[in-house]
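So, chain A:
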Amino acid sequence: MRVLLDIAMVLAVSAGAFFFLAGTVGLLRFPDSLTRLHALTKADNLGLGLVVLGLLPQADGYLAALKLVAVWLLAQLAGATVSQMIARTMRRGGQRA
Partner candidate 1 sequence: MSVALALDAGLALLVLCVAVWTIGAGPTFAAVVGFVAFGLLLALVWVRLAAVDVALTEAAIGSGVTGAVLIAAAARLRLTEAPSAAERPSATLRLAAVVLCVLVFAGLAGLVLYPANPAPTLAPAAAVHLPELDVGNAVTAVLLAYRSVDTLLEKVVLLLALVGVWSLAPDRFWGGAPGILRPARTDGALVLLGRLLPPIGIVVGVYILWVGAIAPGGAFQAGAILAAMWLLVMIAGLRDPPEIGHRWVRLLLVAGPAVFLAVGLAGFALPGGFLSYPAGHAKPLIIAIEAVLTLSIAVILGLLVAGPPERERRR
Partner candidate 2 sequence: MTAATLYGLCGAALVGLGLYGTIVHPQPLRKILSFNLLGAGVFLQFGVIARRGAAAGMGGDPVPQAMVITGIVVAFSATALAVALVLRLFQETGGATLGTDPPARQYGGEGAGR
């Protein structure tokens, strides 16, 4: 059981790290601001989400696990609203702002 959980953790954390890689590549390589924003949100949601998922079984106690989930949910909320706001600012000010 222990070994299975460890393997699951390695898989989930690695997948999360992959999404951070993908987000960075997108942020660097995509042609314009809106597509770059799209790449960023993938790293935000899935990258951190998978890392949290991988760490959940390692958490000592329900409270610690709850805090991990809370971190993810807060990052989700921040990511979702911030990308909305940045996108609106870009549309208003053209590509300048």
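Behind the choice of candidates: all candidates are chains of the complex that A comes from, given by their letters.
Here is the rule we go by: a contact is a pair of C-beta atoms (placed from the backbone, for glycine too) under 8 Å apart; a residue touches a chain by one contact, two chains touch by 3 or more; residues count from 1.
Because the structure is predicted, anything quoted here is derived from the model rather than measured.
The contact partner of chain A in this complex, picked from the candidates 1 or 2, is 1.
Contact residues on chain A toward candidate 1 in their complex (touch as defined above): 70, 74, 77-78, 80-81, 84-85, 88.
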